[in-house]
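The complex appears here minus one protein chain, its other protein chains still in place.
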Amino acid sequence: MILSDSPESPVFPLRDMLGFSIEHGQGVGATELVVDERHMNPNGVVHGAVPYAMVDTAMGAATMSVLEDGLLCATIEIHVRYLRPCAGGTLRAKATVRKAGRRIVHLDATVVDADGTEVVAASGTFAVIRPR
Amino acid sequence: MILSDSPESPVFPLRDMLGFSIEHGQGVGATELVVDERHMNPNGVVHGAVPYAMVDTAMGAATMSVLEDGLLCATIEIHVRYLRPCAGGTLRAKATVRKAGRRIVHLDATVVDADGTEVVAASGTFAVIRPR
Amino acid sequence: MILSDSPESPVFPLRDMLGFSIEHGQGVGATELVVDERHMNPNGVVHGAVPYAMVDTAMGAATMSVLEDGLLCATIEIHVRYLRPCAGGTLRAKATVRKAGRRIVHLDATVVDADGTEVVAASGTFAVIRPR
Partner (left out) sequence: MILSDSPESPVFPLRDMLGFSIEHGQGVGATELVVDERHMNPNGVVHGAVPYAMVDTAMGAATMSVLEDGLLCATIEIHVRYLRPCAGGTLRAKATVRKAGRRIVHLDATVVDADGTEVVAASGTFAVIRPR
């Protein structure tokens, strides 16, 4: 897997607010985030929306990597499972295209912590958008 | 539905970073957020993780409202569907307990925009945690 | 809700094998099945695939009810939650269109037992197929 930065997304406010980076390769997307105080739940673990944001964005990057130039995508649905709580450290999400159709792209993703332990597993479906 | 603020969550960093408020009543939870520049995708619509954070948090609040004192909860899985893109304004999430079991709580949620139009529909399952 | 039989589906082998009936109205679909010995799991409750078949079929009927003549549909994904075990009696599934787009239709469904108690809740996404 060769991943590269995504220069096509120079302005991405939510990414900047949460503080994660994005890479993609052919059929894959990846995001990385170093957990800090801002990402926390009242009970001291990472809020589930943080790995979710990483998964959704990584899936979008993976989808874009398999589309022809000029096409866009939008999330139809994502199913996310929380396998273990996550207290901190570096989180890495990786999304993989499972099937790229002409109109629908199916993806899978996982998020692992600094030890490589899976904390989240997800699946998603994206629509291919043909701007008029 | 009578909703009240949640004084039991005085320190909630992710809520403060994203900027939403939380209320709950018996079997329901609700979150509200005024979209601003920070919540955006590169393509100028609200990032899917923003309504997701609202849904997950509202489901947690709804779950807590049906648990005996001293019990906690954790998200097992959430399935989120994006019905329409959302450009801005005030978003309101409402979560409802569908079935509260002794160990598992099933919930549904929607997110509507300022016009009351549904932008997200979600379902979720939470585990009841009995601290030892 | 006015439901009518579906005369357009005269040959439907799986429906006949499982033994359920199908009705639909504008934006809704419904299936009904009387549980017997054949639908059972080894542990004496109805196998989860039975209400699933009812949900999937009811969603398909609901989707067809909102499509122009000549269009078809196919299931993209279904998320099904088992709220309670089901020992027998008459099961009724009802599916409702939540949002009908030009290419994607979002639906919800429930299955209730003879007492009207919900045993299954489901959501689904169908693709609109334009035969060439």
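Here the chain labels run A, B and C in written order, and each chain numbers its own residues starting at 1.
Just so it is clear, contacts are C-beta pairs under 8 Å (C-beta built on N, C-alpha and C of every residue); 3 or more make two chains touch, one makes a residue touch a chain.
Values in this document were obtained by computation on a predicted structure and should not be read as measured data.
Against the chain not shown here, subunit A presents residues 79, 81, 83-84, 98-99, 106, 108, 118, 121, 123, 125.
Although one chain is not displayed, its contacts with subunit C can still be listed: residues 8-14, 16-18, 37-43, 47-50, 52-53, 56-57, 72, 74-82, 85. Mapped onto subunit B, the interface with the missing chain covers residues 76-77, 79, 103-104, 125, 127.
Keep in mind that, in the parts below, only the chains that are shown with their structure count from here on.
The distance from the centre of subunit B to the centre of subunit C, with each centre set as the mean of the Cα atoms, comes to 28 Å. Subunit A and subunit B have centres, each the mean of its CA atoms, that are 20 Å apart.
In subunit A, the positions touching at least two other chains are 76-77, 79.
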